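Apart from one protein chain that is not included, each protein chain of the complex appears where it belongs.
And then chain A:
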Amino acid sequence: MIEIKDLRKGFDDKAVLKGVTVNMNPGMCNLIIGSSGSGKTVFMKCLVGLFQPDSGAILYGGRDFTRLSVEDKKEIRKEIGMLFQGSALFSSMTVEENIIFPLDMFTDWDRSKKLDRVNEVLARVNLNGANKKFPAELSGGMMKRVGIARAIVLNPKYLFVDEPNSGLDPQTSGLIDKLIKEITEEFGITTIINTHDMNSVMEIGDHIVYMYQGEKEWEGNSKDIIFSKNERLNNFIFASDFLKDAKDMRMLEETGNIPSSEDRNIEEMIRNAEEPLIPPSSE
């Protein structure tokens, strides 16, 4: 588990994180959501040690990351894997060299054992045979999968994922989400995902933290979100009519009624949804 206690961080005179206290639950997908400027990226960078917080504590299994020496931090970092928004693959290296890099740096395994492990993680992300390709030859989705393979190659306890769906089409986004969820469950990793994507929120959000202006505004799971009365959260998550409709449909499935949408003609909405969008030709 990662326990975050009263985390504060500012730049110059501007406070970005204003005392965030939250626990990241082990073995599940913890999502950090929030609008742009809400502080979620700074929050994640503090968690992985790219920013030093002004005050507060970040406890990895009881060890306060903010107060450790550089060498002790390195030990915790070996337990961390991260998938970056742009994948952050080393552009001068092949897929195989990218994935083997952490093994070369931190293990004394022989070459064949390292290659076996590389092939194992590549197979896990469904990229068999991509060993000799360079990042420039890969699609966005493939780069994300290589990034995941590199992040899990050392069997991390914690997996951080920054905007896993950015720049991907909805279908590929879904596949990446599914892969992250499967890996989290399969290896019992504590996964922390920073996302804007509402599909991710609803599909893999075991534990969701909504941040608003540098503070934790709401916490729950994907089911709780449907029934939440938090106005800021609802305005953020269900920003469009389409998403409002999706929410109502989900509520209908869960409870049989739609308490939050008395002002909208749900029966008509359902009837419309059942009708094809493009009428069949009259031939």
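As a convention for this text, a contact is a pair of C-beta atoms (placed from the backbone, for glycine too) under 8 Å apart; a residue touches a chain by one contact, two chains touch by 3 or more; residues count from 1.
Note that in this section contacts and distances are computed from a predicted model.
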Given the choices "Heme exporter protein C", "Phosphoribosylformylglycinamidine synthase subunit PurL", "Phospholipid/cholesterol/gamma-HCH transport system permease protein" or "Topoisomerase IV", state the protein name listed in UniProt for the chain not shown.
"Phospholipid/cholesterol/gamma-HCH transport system permease protein"
Where A:M1, A:V48 or A:L252 are the choices, the one touching the absent chain is A:V48
Which candidate, A:K18, A:K78, A:K133 or A:R250, sits in contact with the chain we can't see?
A:K78
Hey, which of A:G27, A:G86, A:G129 or A:G188 is the one touching the hidden chain?
A:G86
Which residue numbers on chain A touch the omitted chain?
48-50, 70, 73-75, 77-78, 80, 82, 84-86, 88-91, 101-102, 104-106, 160
